Each structure stands twice: as structure tokens, then as C-alpha cells.
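Take a look at chain A:
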Amino acid sequence: MKVKTPSKLEKILAAGHLAVTSECGPPRGSDMEKISEKAELIKDYVDAINITDNQTSVTRMCSLAACIRLKLMGLEPVLQMVTRDRNRIALQSDILGAAAFDIHNILCLSGDHQSFGDCAQGQNVHDLDSMQLAQTVRLMRDEAKFLGGGDISRPPQMFVGAAANPFADPFEIRVPRLAKKIAAGVEFIQTQCIYNMEKFELWLQIAGDRGLLDNVYILAGVTPFKSAGMAKYMKNRVPGIEVPDELVKRMSDTPKEKQAEEGVKICIEQIQHLKEIKGVHGFHVMAIEWEEMVPEIVKASGLYPRPSVE
Partner candidate 1 sequence: MIVADRKPVEEIIEEVKDHDKILILGCNECVTVCEAGGKKEVAVLASVLRMHFLNQGQTVRIDERTLQRQCDHEYLEEVRDIIDQYNAVVSLACGVGVQFMAEKYHATPVYPGVNTVFMGVTEERGLWTERCQGCGECILARTGGICPISRCAKRVLNGPCGGSTKGSCEIHKDVVCAWQLIVERLKALDRFDDYEKLSALKDWSTDRAGGPRKVVREDLQDESKDT
Partner candidate 2 sequence: MRLQYPSNIQIILVPCTGKVDVIHMLHAFEKGADGVYVVGCMEGDCHFNSGNLRARKRVEQVRKILDTINIGGERVQMYNLSSSEGLRFTQFAIEMNERILKLGPNPIKRAADKAA
């Protein structure tokens, strides 16, 4: 695929390298050092760092401010943006704000429902949905136009991403949904955490058969288990995540003090396996509140050192 933006992530993918991304959640406060510390831990092991946007609807420092911080550190941020909290005026405005700091990657999401967070009594906006947000970014970038039709001076240069969950229900629409996102202008996908390899491969195969994988880069999402408890929680409590029984058993059968180690081992095995699958263009390593494990996972998976691009 032709490179359309100055995004380093896009260039790495276009050059045929397996990309690696990870993510940081901004703090529940205004201390920027928290962001810098997390970023320092992982910066040499990933190509870009997602900054979450009030994830699980818990109020945090804004994604844009934290992305700017990464940019000032010379790193490559992926601005996550949910449609839950902003209408189309605010979304376009924030996109321009990010563009002003040459933030070149955006991940378009709808966001968890606010009832999960600390402002369950708040309104939600959902003026646009995630696909329409992707369309909006593409319009702003490719046509240099606002939704209202006006011209944008110095339009955003953003590589447009979205999430995909091959495991959500109903399965039969998972590939059509990917097709829709691509049609909306999505250029890269970061998937939900993959534990059910068979189902993920089936999803990729159907997508490949439809020719969809020629038009989008798929970064496979992986998350190491910190404990058997976490594996069970992910299996039973997190909507849209499928954890096979044998993985839960493997974690549970491991002595407590060795579980974290086993979780990392499973994660590395998963990456090794996924690397061989056609259509996987990279990895999104989501080590939830466990960023310090990212370097080890990346190194042990043979994804280090990271390539450099122009």
C-alpha cells in the first residue's frame, strides 16, 4: 500500500515490517511525569504508543495532552478518540489540535458506555459513531474539508485506525464489519485481545478471501495474563473477550508465584504463532498496568530491535 501520511507507523507497515504498538493510560491527575515514565519504559521496543481516551469511561487526563507530551519526547503517539464525549464540532477541533502538533495517527472508537465509569449519571454524545469518525478524519485529511464544507488550512496528516473485535457477537458480521470500516476509510486495525487463535484465524481467512486484507493493516492485539485471576476475569467479565478454557487451566495450574511468568510466556507463544499467519502485519501489546513487561515480551518474540524508517 502507498504511504499517504508522514506517520512512522504507516511507513513501517508499508515497508513490510511487523509493527509493534503498545498503549498507555493517562493518569487520574495532571502529572505529566507519569506519562513520560511509562513511555520511557517502552519507547525503544515499540513503533508507536496509543494513548487511551478516558478508557472504561473513567475520567483521566485527556488523550490529546498526553499525545503532545509523547510528541515532545520525540515519540510516535496514536491518538485514541472516542465518540462518547464529543460532538462533531469538538471531534474536528481536537483533530486539528492534534494535527497542530503533528500527531500522525488516530484510532477511532465509540468508547465504553459511561455507566462503567466514574460519571455514570453523565450524558453521552454519540453524534457520530466510530466509522463516521474515521470518515470525518479522511475527509479532513484527503479533501482538506470540514464536515460543514469549509476548507481547512494545513489539513491533518493522520494515519486512520480503528479497533476490531473478531470475537464479539454475532460472528457472521465480524468480517462485513471490517469491510465497512475499510470502506469508511480505516487504514489500520488494532484488534481486541486475542486468546482464541482458531477463531481469529478463521476471521482473517474469511477477510482474506474477500480481498479485504490488501486494503488494511491488521495489528493483532495481545495481553499477557498477570495471574490466573485475571484470566478468569477476562473470560467471564469482559464483554467481547474469549479466553479458551485450556488457557485458564494452564494459568490456574501454575503456582501463584509463577503465574505472572507463565502469563508472559503464553503471550510470547501467541505472538510467535501469530507472526506466521498471513494477514497479520504487527502487534498491539496491551500490558494493562504492566508496561514494564513490554520490553521482555517484544525481545523474546524476536521483534527487537525495531526497524528505523525515513
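Picked so that all candidates are chains of the complex that A comes from, given by their letters.
Rule of thumb we're sticking to: a residue touches a chain if its C-beta (ideal position, glycine included) is under 8 Å from a C-beta of that chain, and two chains touch if they have at least 3 such contacts; residues count from 1.
If you're wondering where the values come from, they're calculated on a predicted model, not measured in any experiment.
Asker: Only one of 1 or 2 touches chain A in this complex; which?
Answerer: Among 1 or 2, contact with chain A goes to 1.
Asker: Note which residues of chain A are touching candidate 1 in the complex, please.
Answerer: That would be residues 83-84, 88, 110-113, 115-116, 124, 126-132, 135-136, 147, 163, 165, 168-170, 172-173, 176, 179-180, 183-184, 192, 239-240 of chain A.
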